[in-house]
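My questions will all concern the structure given below.
Moving on to subunit A:
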Amino acid sequence: MLKGVDLDASPGEVVHVAGPNGTGKTTLLRVLAGLLPAEGGEVYWRGRSIRRDRDEYNAELAYLGHENALKGDLTAFENLHYGVGVRRDLSGTEIESTLDHLGILRCRDLPARVLSAGQRRRLAMSRILLLGATLWILDEPFTNLDVAGVGLFSTLIGDHAAAGGMALLAAHQGLDIPGIQPRLAELD
Partner candidate 1 sequence: MQTTGLLKAGGLLYSRDLRLAFRRWEQVTQPVVFFLMVTTLFPLALSPEQAQLRQVAAGVVWVAALLSALLALEFMFRSDYEDGTLEQLVLSGQPLWWLALVKAFAHWTVSGLPLVVTSPLVAASLAVPTGAMMTVVASLLLGTGILSFLGAVGAGLTLGVRRGSVLLSLLVLPLTMPALIFGARAVDMAIMGDEPAGPLYLLGALFILSLTLGPFATSAALKVSME
Partner candidate 2 sequence: MSLADFFYMGGYAAYLWPAFGLVVLVLVYNVWSARRALAEARRAAARRLQMEETRS
């Protein structure tokens, strides 16, 4: 499906993977996250193939797919408690301050099932923040968000890059990330 794609990113950088539908943005991101094996070629992280050091790579990676990976029957708080807890130790106050940061603290004890699509996307983004990973791979992070939400996510991505992290994101619209000019990788 994808052929001749060459991509690299360094700390403090945001890479915007763009292109019309069906050009393989999702496939590319899934390959980069190690969820799909590349038929030819390799993905390297800190100079080492991710096939070799799977667990180390995963520990520094936060991936947001099309699906929010939320359990409808669990509350917002529980979703983060379990979803992030498998990965690293975290306290309840940490979760609450992140929920607050994303403007969904009042949904803390509501089951994810009753949240709006935009609120669920925010909740999924809280998980990305809480994971504390260096590399963010975000597949269409702005779906279902209102204008304020798009602005908030852009700020978060900008802050992440400013703190030395990096982000790869697929989005079909233009990006406006404060304080940083994203590098464009166009697929066709």
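For anyone wondering why these and not others, all candidates are chains of the complex that A comes from, given by their letters.
Quick notes
Convention: a residue touches a chain if its C-beta (ideal position, glycine included) is under 8 Å from a C-beta of that chain, and two chains touch if they have at least 3 such contacts; residues count from 1.
As the structure is a computational prediction, the values presented were derived from the model and not from experiment.
Here subunit A appears alone, and the candidate among 1 or 2 that touches it in the complex is 1. Residue ranges of subunit A in contact with candidate 1, taken from their complex: 33-37, 55, 58-59, 61, 63, 65-74, 78, 81-83, 85-89, 127, 132.
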